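Heads up, one of the protein chains got dropped from this complex, but the rest are sitting where they should.
Naming follows writing order (A and B), and every chain is counted from residue 1.
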Amino acid sequence: MTKFMRTTRLTRGVIAVVAACLALSSVVLSSAAASASVRLPSSGVETPTGGTVSETGSTLLYPLFNLWAGGYSEKYSSTTIQTAGTGSGTGISEAENGTIDIGASDAYLSPTVASANPSLKNIPLAISSQVVAYNVPGVTQHLKLSGKVLSEIYQGQITTWNDAAIASANPGVTLPATPIVTLHRSDSSGDTFLFTTYLSKADPSGWGAKIGYNTTVPWPSAPGALGETGNSGMVSGCKATVGCVAYIGISYLQQVLQGGMGYASLQNGAGQYELPTQQTIATQAAGYVKKTPASGTISLIYGNIKGGYPIVNYEYAIVNAKQSSSSTAKNIRSVLEWAINTKYGANSSYLTQVNFQPLPSKVTAQSIKQVLGIS
Amino acid sequence: MMSSLSAAPTTARRRIATQVWRGCTYLALVLLMAPAAWLLINVVAKAWPHWQWSVLWTQLTPTGGGLRDQILGTLILMLGVFIIAGTIGVFAGIHLAEFSRPRQFSGRLSGPLRTASDVLSGFPSIVLGYVGYVALVVGLGWKLSLLPALIILSIMVIPYIAKNTETALRQVPTGYREGAEALGMSSGYGLRKVVLKSALPGIVTGLLLALAIACGETAPLVYTAGFSNTLPRSLTGSQFPYLTYMVFTGYNSPEVQYHYLAFDAALILVVIVMLLLVLSRIIVARTQRHSESSRVTERRGLRARMRARAQKNEPLLGTVGAPPR
Partner (left out) sequence: MSTVGGMAGSVPATPHADSVGKPPLPRRAADFLRRNEETGWRGVAWVAVILPLAALVFAITVLAVKAWPVIGHNGWYFLYGRTWTYGNQGYGGGPGATFGAWAIIWGTIASSVIAIVIALPLSIGAAFALTERMPTWISRPLGFTIEILAGIPSVVIGLWGILTFAPWLAHNVYPHIASVMPDVPVLRYFRSPTGTGEGLLSAGIVLALMIVPIITSTTRDLFTQVPPLPKEGASALGMTDWEVANKVTLPWVRSGIIGATVLGLGRALGETIAIAMIGGAALHIPTTIYLPFTTIAATILTQLDGQLANPQGVSTLAELALVLAVISVAVNLIARVIVNRTGRVGAPLGGA
């Protein structure tokens, strides 16, 4: 072996080792760069890679998502959003098993599901609320209903509209003796989740202890209780049934009023009866802003907030943070960033059509942070 | 049929009893026909006011549109079922009719196999959809898509095709088979060229029935095909459109246009089913002219009936037997 060959072999070895180190580090660095540095462009919305983003879930969010789908496709014609209204439970399920890209839900993930699926996120998109509508002939005013009264109605303990419990809270209103027909959602519904949360918090020893809250609950057998599918089913069912009471998402308020139905002032945790106005909803949301965690998982319902409407909630996009392809992830991020941005989706031109409100800025920032984590 | 032979009943009570009974049967017929007619008229009446021919070639959008891809989806499902279930069902029927020898293994097994086939035909469709979801959509990772839907639908209709094929094959007179064998055809050749050819109308009727069932199913498709606004490009991985889902969910949708589309979808479905039924009736009527087991002779006079019985080698005066207890 000549000296030349030994040197060459040594040099070759050194070069090989250095090259390997460089290659390895560049791979590590580039993957780290790819996963960590998803940055928002200055416009606030990333450009999508094109294709279809599928969304399904809450019928409360559905009208807004439909409007968003139209607006988004105008700006990014390469990408279409396919929407459906199938119920919040379906939104959560199908986001969890990958059937759908974005699940819409009025309900946040329960601790059980969140811990079983650590990569599943619930990202607040907007603030919405729920009304309690009724079809009582001759009553044109807004009836004052408390959670306890509603709990007893839905349990079948109060059966007619002129019951003493309702009359005492509504002096001066002539209530007919019409029997009450309670409407509930038969699909797996975020509206059920919201309404039963309200009933549980307002009547903890009654509804809260016996039935609790969920997207599907065992509704007690109130006389004539009916199940409807979707918010629009609740609207049409209540319109067709004299004496009905139904919990309906606020995005359907126009249809409720067009159907000749009234909606109630609900009693909040501070004892006041409030109507769902922009003011009262904003007050309720503001009362919970500080407490909203980074994950967005919090209930805004009830609580001792003066002047707040008691049934208010974040509308969530349920998304799996680990997507199968980076282009799908980019599309989803783009859609969500567009939706939360006050210049685009969170603009009042969209939100006022459905009586929603934009997120407080602190929550917006938290949501964006969650969105950027989708890859 | 019996008008020439019924003597006048002697007591008023018996006469009244007969009239009452006849009235009851007509009442039953009316009670049955009225809702059926109401249903058909209602489907048309609800769809017609908002019907636009553009529904047939426009795509479905979140706010309205047409049913183009849904119609194509239903037709593709029917075609797929025709191919998959048609092949398997016809072969199963061939086995049950031709290849099961009574005293051998194949014959003893054919009883349970036929029972299994009949039990499958009565199996709840939603349970099959659930099984399809667990085993195919999730288990094999195909996701909600065309292929699991085709497999589950085929499983559902194979028993009908098999039963119709077997009946059609059994109605082929043994004379044909014997003639083929006498002419020296191997049994496979004879099966192909003679027996199957003459049983073809009955087989086709069974296939049309299966298509009618396949186009009208919803429950199993919800959990195997999902739903989509547009026709996907792959067999697995993307959800598949079809008409019945629009009927199921459209009438309750927040979008008013979807209500009209639901009625339109219902109308299109009824039209498809009627076309299939008319087609199968035409095929049956065509072949009854040639078939030996025509029932048209039932209504003719005594001599015609005796002639028919002679053709079938039955006792000329009919079988006189006590009804089974």
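One rule holds for everything that comes next: a contact is a pair of C-beta atoms (placed from the backbone, for glycine too) under 8 Å apart; a residue touches a chain by one contact, two chains touch by 3 or more.
What you are looking at is a predicted structure, and each value in this text was computed from that prediction instead of being measured.
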Touched by the hidden chain, restricted to displayed chains: A, B
Full-complex contact with the absent chain, from A:181, A:202, A:264 or A:281: A:181
Candidates A:13, A:137, A:227 or A:260 - the one touching the absent chain: A:227
Touching the absent chain when the full complex is considered, from B:149, B:194 or B:208: B:208
Omitted-chain contact residue, chosen from B:70, B:239 or B:280: B:280
Residue ranges of chain A at the interface with the undisplayed chain: 86-90, 92-94, 96-97, 99, 107-113, 116-117, 179, 181, 186-188, 193, 200, 211-221, 223-227, 229, 237, 240-241
Those residues of chain B which, in the complete complex, touch the missing chain: 1-3, 5-7, 9-10, 14-15, 17-18, 20-22, 24-29, 31-33, 35-40, 42-43, 46, 87-92, 94-96, 98-99, 110, 112-113, 115-120, 122-128, 130-131, 133-135, 155, 158-160, 162-164, 167, 186-189, 191-192, 202, 205-206, 208-209, 212-213, 215-219, 222-223, 244, 247-248, 251, 262-263, 266, 269-270, 273-274, 276-277, 280-281, 284, 288, 295, 298-299, 305, 317-321, 323-325
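We adopt the following convention: only the chains that are shown with their structure count from here on.
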Mean-CA-position distance for chain B and chain A (Å): 45
Chain A contact footprint on chain B (complex, rising order): 62-63, 138, 143-144, 226-230, 239, 249, 252-255
Chain B contact footprint on chain A (complex, rising order): 52, 54, 59, 62-63, 66, 69-70, 81-86, 97-99, 228-233, 236, 252
